[in-house]
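With one protein chain removed, the remaining protein chains of the complex are shown where they sit.
So, chain A:
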Amino acid sequence: MKVKQGLKISKWYSISEERTGSGGVDTNIVCPVSVSVTVCASVEMGGSWSNGNNRNTRRRNSYHEHYPPPPPPAYYYHYSSQPLMPQPPQGYFPPPPLPHQYYSNGYTPPLHNHHPPFHATTNTQPSDVDLNLNVVQPLPLPPPPSYVDHETTKKVRNDVNLHKNTLQLHLDPNNPHHHLISFDFDALFDGRITIFYLAKEEEHKCRFVPLFPEAFEPITFPFEKGVGQKFCQPSGTGIDLGFFELDDLSNPSPEEDEFPLVICAETTPLEDHETPASSLVDASPHMQITQAVLEKIDGNAPFQVKVIRQILWIDQVRYELRELYGIGNSTAPDFDRNDPGKECVICMTEPKDTAVLPCRHMCMCSECAKALLLQSDKCPICRQAIEELIEIKINNGDDQ
């Protein structure tokens, strides 16, 4: 029996302070994939950030072998409604993962034409609390050593979050052929939302440039802080998508950093006189970028929005939001010991609370995860090599 020295379980705690009032800000669980990531991230946060392009080159050359995330399965975009870990039927396991690229770079805030304030309606239904759990992987990832000590993890708070499952495109009833955006979002601070169509990210700096500015100028709407808000793009500010080829709208070019639909939600720092000194720490601008494609099943059907990825830009560091497979409600207080989808796949007794990286299968309890490491380095669900285990304690808070 071999013992994997040094592969430890990091503990993440979801962040109760993120949740305010009766609504819920999505709980984002954030953790570097390895200790080297943390070092890298802290260097960037310290401001020594002059050689970003060189680092990019190095990472792009070496990254694929080390961090192939799995291909999005069918439930990828709907994991909260299909929370269960797929029970491996008849010895079947998912196909091997596809490579994926990560980028990072510095940031300069974009300047765009501003429109009248958007007044959000706040949804105060506690039942709408959405405990989305996302793994956030910082993008500046050098290839990690195979097995390193994961003593340090980094937790970042996401000040603004667009619920990607709610993103929709509607026809403007007052302007035939014009399309409007709507989605639900949470914001801990005031800020603004900018909508781009067919936009390219410049130099991986979270700065977006429309490829066809003559067809649609980026459009910005201010928002006020609040959780459980619904954003509905005002009538008359939409876009006639007839200008674009359907193929252009449905095909992203991630390698070119071009996406048919890009939504930037950013918080803006508070004015001094409004802010108690203690909260200034948290008031640095955060940006969440949602990149999506627009698909039509057939020529007459309405456009379907499909989110390809979400990126966080916090303190000059890029993070990609990743979901955990099988997290469901496994750690909810009403854990049902007889629900096969919520229990640890190994002991079938305790609730799942530990996820495997990089494959992101949340499938074990922490005790079984430790026991597993004594004799295997493979994920029980997909057999991909375990590079790190993360234990996730969901703090449901007292504010319900």
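Note that contacts are C-beta pairs under 8 Å (C-beta built on N, C-alpha and C of every residue); 3 or more make two chains touch, one makes a residue touch a chain; residues count from 1.
Just so we're on the same page, contacts and distances are computed from a predicted model.
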Answering from "E2 ubiquitin-conjugating enzyme", "Mediator of RNA polymerase II transcription subunit 20", "Exosome complex component MTR3-like" or "AP complex subunit sigma": the UniProt protein name of the missing subunit is "E2 ubiquitin-conjugating enzyme"
From the listed residues A:L167, A:L188, A:L324 or A:V345, report the one that touches the chain absent from this view. A:V345
Which one touches the absent chain: A:C206, A:L249, A:C363 or A:I390? A:C363
With the missing chain put back, one of A:G228, A:P260, A:P358 or A:P380 would touch it. Which one? A:P380
Take the complete complex as the reference. Which residues in chain A touch the chain that isn't displayed? 87-91, 93, 340, 345-349, 363, 368, 371-372, 375-376, 378, 380-381, 383
